[in-house]
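Shown here: the complex without one of its protein chains, the others still in place.
Note that the chains are named A, B and C in the order they appear, and that numbering of residues resets to 1 at the start of each chain.
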Amino acid sequence: MKVKKTQPRANWKNRLHEIIYEADTPMGKWFDLALIALILLSVVLIMLESVKEIDAKYHDTLLTLEWVVTIFFSVEYIARIVSIKKPSKYIFSFYGIIDFISTIPLYLSYIFAGSQVLLAFRVFRMLRIFRILKLVQFIGEASQLKKALRASRTKIAVFIYVVLILSVIMGTVMYLIEGDEAGFTSIPRSIYWTIVTLTTVGYGDIAPQTNLGQFIATAIMILGYGIIAVPTGIVTVEFSKQSKDGDETAKVQDQYEDVHLNTQSCPYCSAEKHRDNAKHCYNCGNLLNE
Amino acid sequence: MKVKKTQPRANWKNRLHEIIYEADTPMGKWFDLALIALILLSVVLIMLESVKEIDAKYHDTLLTLEWVVTIFFSVEYIARIVSIKKPSKYIFSFYGIIDFISTIPLYLSYIFAGSQVLLAFRVFRMLRIFRILKLVQFIGEASQLKKALRASRTKIAVFIYVVLILSVIMGTVMYLIEGDEAGFTSIPRSIYWTIVTLTTVGYGDIAPQTNLGQFIATAIMILGYGIIAVPTGIVTVEFSKQSKDGDETAKVQDQYEDVHLNTQSCPYCSAEKHRDNAKHCYNCGNLLNE
Amino acid sequence: MKVKKTQPRANWKNRLHEIIYEADTPMGKWFDLALIALILLSVVLIMLESVKEIDAKYHDTLLTLEWVVTIFFSVEYIARIVSIKKPSKYIFSFYGIIDFISTIPLYLSYIFAGSQVLLAFRVFRMLRIFRILKLVQFIGEASQLKKALRASRTKIAVFIYVVLILSVIMGTVMYLIEGDEAGFTSIPRSIYWTIVTLTTVGYGDIAPQTNLGQFIATAIMILGYGIIAVPTGIVTVEFSKQSKDGDETAKVQDQYEDVHLNTQSCPYCSAEKHRDNAKHCYNCGNLLNE
Partner (left out) sequence: MKVKKTQPRANWKNRLHEIIYEADTPMGKWFDLALIALILLSVVLIMLESVKEIDAKYHDTLLTLEWVVTIFFSVEYIARIVSIKKPSKYIFSFYGIIDFISTIPLYLSYIFAGSQVLLAFRVFRMLRIFRILKLVQFIGEASQLKKALRASRTKIAVFIYVVLILSVIMGTVMYLIEGDEAGFTSIPRSIYWTIVTLTTVGYGDIAPQTNLGQFIATAIMILGYGIIAVPTGIVTVEFSKQSKDGDETAKVQDQYEDVHLNTQSCPYCSAEKHRDNAKHCYNCGNLLNE
C-alpha cells in the first residue's frame, strides 16, 4: 500500500472499504481493534443482563449501552453493504449472516412480542472475532491445527460412531437393570447417563444403585478411561506429521521470502490474501484498492 | 459385474442373494440404504416407547410402526435364509444370531407373559449397521484403528490388570477408613468408588468425609490423572507405527492397482472380498453370481 | 529340565521347592494355577463378607470357606519356609512379608479382641498374583512399560510437584473467597477440592457458590484440562523411545536365540531367570534342582 500513483476509483466508498475490510492501514487496524473491544463489551452486557440481581439494579444503564452498541453495529452493517461493489456477496456470506442475526434482535424485540428470546442471538457476535483476527500472527498456527484435525476427521468419525453405538446398547442394558428410582427413567435418559459416564464427566444426578448396575458402570468407566487414548493417539500422530510437513514448508517458504501477502480484500469479489504488489484481484481481475 | 455372458444359476434366488448380500448393483445399494434407515427408525421407536409420557400418548402408533418394522425384518430374515445356498452358514453366524434375537422379541411378547423385557433386545439391531457399512469407504480407516488396538492389546491388558488390583486394594483401605455414613457400606462398593475416582468420573454419590479418607482420595485422583497417560502413550505409539506402515502399504497397493475387490459374497460359503473378475469363490470353488 | 542324570540333592524338599517356586514342571504349573484360583476365591470371600446382607445370611459358610483358604495358605507358607535352603531369604523378602500378613489376620482375630480390622489385610493376597504371573508371556510387555515409566519419573516428579504447589495456593485462595456454607470449611478441605477439580474428577460434594469462586474454578478446570497433556506427552515420548529400543533389542535377541531362560529359582539364594542348561546358580554357585 506504499505506492499511491493512480487513484481511478478513489472515492469515499473505496476508503470505507479499506478501513472496514482490510487491516494494513493504520485506520483499518484501529477500526478492527475498536470492533473487538465493542464485541467483547457487548458480550459482557448480554451476560450481565441475564443476571437477575444486576438487571434489576442497572436495567436502564445496560439497555442504553446495548442501544449504543447495536446502533454502532447497524451503522457498520450498512457501511459494509454500501462500501462493497457486490453487496449480495457479503450479505449471503457466513459472516454477513452472523452480522445480521446478531444486530437485528434488539429491533425485533420492540416490534414483535415474545421475540425477547432472540436477544440471546446477539452472543453470536463473538464469532465475528474470528474474522477480525486475520491481523494476528497466530492464524498460521490455527490453520495448522485445522489441517491436522481435518486430516484425522475420518478416523475421528469412525471413533465417535463406535462410541455412539456402544452408548445406545449400554444405555439400554442399564435401563433394563436399574429402575426409575435411580434416575434411569427411559432409554434416552439411560443413554445420556452412559455418555456422561463414558466421557468421565460424571455429574452424579443419575447414578446406578444396584450391584449389577454398579458393576457394569465400572466397566463403562474403564472403557471410557481407556478409549480416550484413541482420539488422542489419532490427533497426536497427525500433529506430528503436520509438524514435519511444516518444517519442510518453512524451507520452501524461505525461497519465496519476497512474496508477502496482505490483508486486502477485493472490493468486487471479496477474495483475500493478495500479494503485496498485486494491482488486480487474482480471482476476478478487477482493480484492487491501492 | 459388467460381463453378463452366462447365467447358469440365474434364478430369483440368485437375484435375491445379489440384492441382500451384495452392494455393487443399484438395487443392492438401495436395499442397504433402506435397511439402515429402517434400523435407525426402529431404534428411535424403541427409545420413544421407553419414555412413559410419549408411550402413554402414542402407544398405538408406536406399536403399529413397530409391527411394520418387525414384519419387514422377519421377511428379510427369511429371504436371507432362502437365498443362500447353505442356510446354516448364515443362521449360526454372528450377524445371523443378531438378526434373530433382534427380530423375535415382539412375537415372544405375545406368546409368553413376562417376556416384555426381551423387547429391549431389539436394540441390538444397531449392530447390524456395522455389517451394512461395508459399502462405505471409511472401513479402511476403521481397520487401521482396529489393527493398532490389537497390536497394543497385551500392553493394555497389563495396564487394566494393574489398575484393577490397585482398585481392589485401595477400595479395601477406603472401606476401613470411611464409615457407612459416607457411602462406603461394603468393599465392593468401595471398589466401585475407587474406580469412579481413578477414572476421574467422580459422581459424588459416595464421597470421603474424614480427613484421612480425603487425603487418600487425593492420592488416588493424582494417580488416576497421571496413569491415563499410559494407555494414551501405548495407543499413540502404535498408531504412529501403523501410520508409517500404512504409508508403505499404500506404495505396495499402487503396484496392484488393477486388482479390485467387490462387495460380492459367495452364495455357498458366504466368503467375501472377491476380486472383481473372479468367477469362482476363492474359498469353496463354487461359481459366484455374475 | 529335560536332562535328569544326577540327583544328588533329590529329596522331598527339592521336589517341594520345584513345585512351589518354579513353573516349568507340570506339577509346578498346576500348583500356580490352583494358587491363583484360591487367591481370587479368597478375595471374593473378603468382599462378600463386607456386604452386610450377604454376611448376615451366609456368615457360617463364608467363615468355613475362609478357614479352608487360610489353612491352605498357612500350609503353603510353612512349605515355602521348609523347602528353601535359607528360610530367612524368603521370610524377609517382599513376597514373604506379604504372604505372612495376609495369612495371619484370621488367627489374630481369635486371639486379640479388636483385631478384626486386620482381617482386611487379607486383601493383600492379590499382590501375590504378580509373583505367580511369571509364567505368563506378557511379563515382557510389563517390564517395557515399567522401564518407560522409570525413565520419565524425574519429569513426572517435577510435574506432580508443580501441581501440588499450585493446588495449595489455589486452595488457599478459594478458602478465602468461598465461605463455610459452600463446603470450603478449612484450607486442607479447599486443597482437596482443588485437586478434585484440577484432576477433572469433580465430585460436587464441595462446589463454589460465589461468582468469583466459580470464575476461579473455571480457570482451575481449564488448567487441569490442559496440563493433563504434560504427563501424557512425557510418557508417550518415552514409550516411543522404548518401542524403538525394543525393535533393536529384538534384533540382538535373535542372535542369542538359543539361550532360553526358565522359571527355576535357586533353592539357596532364590535368584531367578537361570538359563535352561544351567547346573549351578549364577549368583551363589550352588547346584540347582534339575
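Assume a contact is a pair of C-beta atoms (placed from the backbone, for glycine too) under 8 Å apart; a residue touches a chain by one contact, two chains touch by 3 or more.
As the structure is a prediction and not an experimental result, all values here were calculated from the model.
Visitor: Could you tell which one of A:84, A:106, A:217 or A:235 touches the chain left off the display?
Guide: Selected residue, touching the omitted chain: A:235.
Visitor: Consider the whole complex, including the chain that is not shown, and state which of B:14, B:218 or B:232 touches that chain.
Guide: B:232
Visitor: Hey, which of C:50, C:83, C:103 or C:197 is the one touching the hidden chain?
Guide: Candidates C:50, C:83, C:103 or C:197; residue touching the omitted chain: C:197.
Visitor: Touching the hidden chain in the full complex, which residues of chain C are there? Just list them.
Guide: On the side of chain C, residues 154-155, 157-159, 165, 168-169, 172-173, 175-176, 185-188, 191, 197, 200-204, 207, 211, 214-215, 217-218, 221-222, 224-226, 228-230, 232-234, 236-237, 240-241 touch the unshown chain.
Visitor: Name, in rising order, the residues on chain B that touch the hidden chain in the full complex.
Guide: Spelled out for chain B, the touching residues are 200-204, 232, 236.
Visitor: Using the touch rule from the top, list residues of chain A that touch the missing partner.
Guide: 43, 46-47, 50-52, 117, 120, 123-124, 126-127, 129-130, 138, 141-142, 144-145, 148-149, 156, 160, 163, 188-189, 191-192, 195-196, 198-205, 228, 231-232, 234-236, 238-240, 243
By our rule, only the chains that are shown with their structure count from here on.
Visitor: Make each chain a node and each touching pair an edge, then name the shape: line, ring, star, complete, other.
Guide: It is complete, because no pair of chains fails to touch.
Visitor: Determine whether chain B and chain C, two copies of the same sequence, contact each other through the same residue numbers or different ones, counting it as same when over half of the numbers at the interface appear on both sides.
Guide: different
Visitor: Roughly how far is chain B from chain C, going centre to centre by Cα mean, in whole Å?
Guide: 34
Visitor: Counting only Cα atoms for the centres, state how far chain A is from chain C in Å.
Guide: Comparing mean C-alpha positions, chain C is 48 Å from chain A.
Visitor: Counting only residues that touch at least two other chains, what does the list for chain B look like?
Guide: Answer for chain B, listing residues that touch two or more other chains: 188, 191, 200-204, 228, 232, 234, 236, 240.
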